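All protein chains of the complex are present and in place, except for one that has been dropped.
And then subunit A:
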């Protein structure tokens, strides 16, 4: 987070500085501050949003991990990904052992984000949005496994009402730990 912040400041100070590799996407971004933001997002390899969605597509938990005020955009991305999950499950392209795997893989890439999905046996969807554009599959699988375990512990709380939003603070803390450790693992 801190390195990203300073990076952003740097770009704001030197608005004429344009790294070569972002030139491709530059025409879309007319506003210089917006441009700086997207660079910052590219630089920082991290999970920006995670969500748990119930079997009736009701949101159970959604949390973004960015400092910028883009929660709405991220929620929109998560919302769009639900259709992709449905499509994947109803007309599976893959066959064989991966057919009914809980891990759905990359749902769709956008220019700045990659969206991954996971569907449990109980038809609960986990969605993860990351800015890491060359993330390893194994890392994502590992992330979802830990995320699922945290979810199971949260819903096993006798005070949790099935189908209602997860309000447990312990769950939120645990998810944020998992999200942070994902950034560390993949950066190394």
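The criterion applied here is as follows: a residue touches a chain if its C-beta (ideal position, glycine included) is under 8 Å from a C-beta of that chain, and two chains touch if they have at least 3 such contacts; residues count from 1.
The working rule: contacts and distances are computed from a predicted model.
Trainee: For the complex's missing chain, which UniProt name, "Transport protein particle (TRAPP) component", "ATP-dependent DNA helicase 2 subunit KU80", "Ubiquinone biosynthesis protein" or "2-methoxy-6-polyprenyl-1,4-benzoquinol methylase, mitochondrial"?
Mentor: Per the UniProt record, that chain is "Transport protein particle (TRAPP) component".
Trainee: Which listed residue, A:63, A:102 or A:176, touches the chain dropped from view?
Mentor: Candidates A:63, A:102 or A:176; residue touching the omitted chain: A:102.
Trainee: Need a quick check: the contact residues on subunit A for the chain that isn't drawn.
Mentor: 55, 99-102, 119-124, 145, 148-149, 151-152, 155-156, 158, 162
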